[in-house]
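One chain of protein is taken out of this complex; the other chains stay put.
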Amino acid sequence: MHGVPAGTKVYVGVLGATGTVGQRFIALLAGHPYFVVHALGASTRSTGKPYFQAVHWKQTDPIPNAVRELVVQPCSPEHFLECTVIFSGLDADAAGDIEGAFRAADLAVFSNAKSYRRDPHVPLVVPLVNTHHFSIIHQQRSLHSPPLKKGFIVTNANCSTTGAVIPMAALERAFGPIESAMITTMQAISGAGYPGVPSLDIFDNVVPYISGEEEKMEWETLKILGGVAERDDGAKHFDMHSRTPLRISASCTRVPVLEGHTETISLRFAHRPPPSPQQVRDALSAFTPAVQALGCPSAPRHAIHVHEEPDRPQPRLDRNYLAGAGVSVGRVRQCPVLDIKFVVLVNNVNIGAATSSIINAEMAILKGIVEL
Amino acid sequence: MHGVPAGTKVYVGVLGATGTVGQRFIALLAGHPYFVVHALGASTRSTGKPYFQAVHWKQTDPIPNAVRELVVQPCSPEHFLECTVIFSGLDADAAGDIEGAFRAADLAVFSNAKSYRRDPHVPLVVPLVNTHHFSIIHQQRSLHSPPLKKGFIVTNANCSTTGAVIPMAALERAFGPIESAMITTMQAISGAGYPGVPSLDIFDNVVPYISGEEEKMEWETLKILGGVAERDDGAKHFDMHSRTPLRISASCTRVPVLEGHTETISLRFAHRPPPSPQQVRDALSAFTPAVQALGCPSAPRHAIHVHEEPDRPQPRLDRNYLAGAGVSVGRVRQCPVLDIKFVVLVNNVNIGAATSSIINAEMAILKGIVEL
Amino acid sequence: MHGVPAGTKVYVGVLGATGTVGQRFIALLAGHPYFVVHALGASTRSTGKPYFQAVHWKQTDPIPNAVRELVVQPCSPEHFLECTVIFSGLDADAAGDIEGAFRAADLAVFSNAKSYRRDPHVPLVVPLVNTHHFSIIHQQRSLHSPPLKKGFIVTNANCSTTGAVIPMAALERAFGPIESAMITTMQAISGAGYPGVPSLDIFDNVVPYISGEEEKMEWETLKILGGVAERDDGAKHFDMHSRTPLRISASCTRVPVLEGHTETISLRFAHRPPPSPQQVRDALSAFTPAVQALGCPSAPRHAIHVHEEPDRPQPRLDRNYLAGAGVSVGRVRQCPVLDIKFVVLVNNVNIGAATSSIINAEMAILKGIVEL
Partner (left out) sequence: MHGVPAGTKVYVGVLGATGTVGQRFIALLAGHPYFVVHALGASTRSTGKPYFQAVHWKQTDPIPNAVRELVVQPCSPEHFLECTVIFSGLDADAAGDIEGAFRAADLAVFSNAKSYRRDPHVPLVVPLVNTHHFSIIHQQRSLHSPPLKKGFIVTNANCSTTGAVIPMAALERAFGPIESAMITTMQAISGAGYPGVPSLDIFDNVVPYISGEEEKMEWETLKILGGVAERDDGAKHFDMHSRTPLRISASCTRVPVLEGHTETISLRFAHRPPPSPQQVRDALSAFTPAVQALGCPSAPRHAIHVHEEPDRPQPRLDRNYLAGAGVSVGRVRQCPVLDIKFVVLVNNVNIGAATSSIINAEMAILKGIVEL
């Protein structure tokens, strides 16, 4: 296990630095023990300007002083060669080419974009769940010619998927595979970026549709909760939970909430009899992900907060618990149709986005995949 | 079949006239072809005052002129003896005793309260679904000594239940019994009455719990969608859908929306293979309840509006369709876990409350259960 | 006075028909006694399509059947030659050229855009206030070479201005000129069109700035409340309230409200002593604009509704009073700094926009400025 010696500073670059996810990366990194924002990339509209002029800053904390005057660069690798870690908050339409170019330049890219999530050689990692998927990175590097020494891409998951897979992973660890999951999401407007959802569309309203979201939840969950299998020739692949097929049915809605996705989840387990609600509560509460056990600085000190009060979790009251790095679960009870149902609350902009990439990078350093 | 001769006026009384449901009764009855508000009942705080002084009117239309100056009475039957129909918007804590006393005084009571919904002799009627349950009223009357000639109680259902059972009834009629239903509701604040939900609790928030609501949905649905069975001795009872057991799992949440409950619903049918999404759309769209076929004036001219657009129904855009007397369904598609899933939107204050009682009363007149 | 004979149909065209103002024109015209929507104009993205396909319809009533299948035309005059009246809901950037071309083609244009509001020959008309400004139209026509026979442009005012000038006009009529006005607006999001205000900007927030809005209020009010003066050579001009200079100070804010602008207004009168609050209430309530007296079908039957309750007007409760064609005033009381203060509520999308143009056109017909 590779630690980060006290006093070490690790230079990071942020792509899409002026967007909402990029801003969140910068805000979260302001107090980081070793990551130091060293380079910022954005579209040509912003390049050449000091950050504070290029950005329409929407966070409640002011722009960190160390970043205010950094001059925004184009998103091409030559401006980021001094960075050990690249965080990408790029939009999906730009992310594919740019992140590919950064990897080809032998840079380690931790991306919040969806472009590479379905790539069979790119790990799709929710850090509280499946950092063991990093094991495919060696193969990802070897596909390049010549093979990459340092470069790779790791993506984090969709924010709604993240909220669902954390408790599901905890329960699979305790009670064996899940067979079916019915999920309805009530997603915050910040999940759509800026300008995102027009106020006229969502005030006093629910929009029962988010383009592509249900497909993402139904597919990403399989990749994340599945394992990494090895063929006879040593080639690795993601097994998509195929040893126990998992059927997921997601209904995604947008509600008038600023931050924090609420999800109602019902599960059926493969093993009979299923666990009781109290066993489920205990297992969720006891869940300790590797990133927490190993001491990643941005990992929450408690991954899943289980509420006993009947009316929690609630986005406004619970989204900032542990800086939004864990999830909250409440109302664990029997489901008359499947086995168990509960409510989960995930901070879509923290563990559902930027925080995931940051913990992934911390873990990659701990595992020696990123070398200092 | 008993019609209402042109020009006939039917006197009605409204109990709980100053509350939110009572106000809605009064607003809806303002333009009714034959119902005329003749007497108003409320708590002692209001009695003796003209209505416009007693009420804190919260509707967007002004108080109907014919009602403004009516003096509010205590909720005791002697003040309502000239009324052919009583609509009750009483709170549950008062409704049990008062509605019982009105029935004992041989008055026909159509109640929005929950007090008698579980009574084995009281029909729980969603007018677009099960007005045939009126058949138990004879037995309800006969339990009194001496048997009642005119008096009875009919209740309508909880607003969330109403939204679910209308499409479910349409589908059972077309495709046979439903076996399982998973429902998540996103309910409007007006469902909680006034003052109801404190703004500090629901602004920028979702509250994933409404006391007693899930139990109501899971129980009421069985009574409504079940039949009226007859024992050997001729006694009737509600069969609670027992010929094909129906398991319902409801998760009820409150969202920052003024009016209109949104529900995501997944269903599994008993008969295999289940209908296709297109067959479901066609059956929903074709559904014609008896109250519509027979021409109840407040019945919607179309019970279920099926949306083709992917992002509908939405509460703000669709809650006032057909004066809120029908429901809207959208996003009909296959469910990876059960068979079919869709989204339903029900106006909780119209068909989900006062409009249901009004149509029930219209139908009771048409069937001769209420005699003019 | 020229009336519209019963049964007459007056063909109208709508420019910017797919935008929010255009949609509101179409919704409002659906039940009009003589205006019939005959032609629709929009940008090239929409032309050639039937309206229901071209528009993302955002009104709560469905698209009127008579308009659904109309094929959208380019905004050039040759497609609108059969129209007697043109309503323009164009955006300001397009309105200048297009409306000018329609006028040059001898068409009568009633515009909601700001492009011609400051034109010294174009009347800026709030129909409840200053339809006598139509008297400059003859001069406007004569500026063309050859002079126009039928063509002209009339604009309505900014929505916030409209809310302020209606009570101010009523008070000037009763008590003589106003000398100072301090106004703070709390404006609804629908005032910004669609997509307009991003939800992330206005949820749980107040934005104390609307670009250009304060300047509009401070300038337009002078043009509207001022008179039409005549020089020795017979040339007419707007006197901008110059006989008694009027100082206006506006502070414009955006609040999380869908529809209905609320304004706090304090006034100082030129004549001493100023009227009492009760005199002000009486004068507001008695105010009868010419368009109402002469029977324009879309004029409200009461221009100013004066509330006695201390907590009214409120946008959600009062914005639809009289179909949003009048304004509501409440809390009339003495101002410790100026003379009188009160609160006004104006429906920004009805009398604050489309309804104004429609009444203007009705009045122009009544006055014979538009000939049938």
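As written, the chains take the letters A, B and C, and residue 1 is the first residue of each chain.
FYI, a residue touches a chain if its C-beta (ideal position, glycine included) is under 8 Å from a C-beta of that chain, and two chains touch if they have at least 3 such contacts.
Please read these numbers as outputs of a predicted model, since none were measured by experiment.
In terms of the touch definition stated at the top, the absent chain reaches A, B, C within the entire complex. From the options B:Gly163, B:Pro256, B:Pro274 or B:Gly330, the residue with contact to the unseen chain in the full assembly is B:Pro256.
Checked against the full complex, the one of C:Asn205, C:Thr244, C:Ser285 or C:Asn320 touching the unshown chain is C:Asn205.
Of the candidate positions C:Gly89, C:Pro315 or C:Gly352, contact with the hidden chain is made by C:Pro315. Residues of chain A in contact with the chain left out of this view: 58, 60, 203-204, 316-317, 320-321.
Taking the complete complex into account, residues 58, 189-190, 194-204, 256, 258 of chain B touch the chain not shown. Listed by residue number, the positions of chain C touching the unshown chain are 180-182, 184, 186, 203-209, 211, 218, 247-249, 251, 253, 255-258, 262, 264, 266, 310-317, 330-331, 335-338, 341, 343.
The rule we apply is simple: only the chains that are shown with their structure count from here on.
With respect to chain C, maximal separation of chain centres occurs for A (centres as means of Cα atoms). Copies chain A and chain B of the same chain sequence form an interface built mainly from equivalent positions, shared numbers / all numbers used being over half.
Taking each chain's centre as the mean of its C-alpha atoms, chain A lies 50 Å from chain C. In chain B, the residues touching two or more other chains are 203-204, 316-317.
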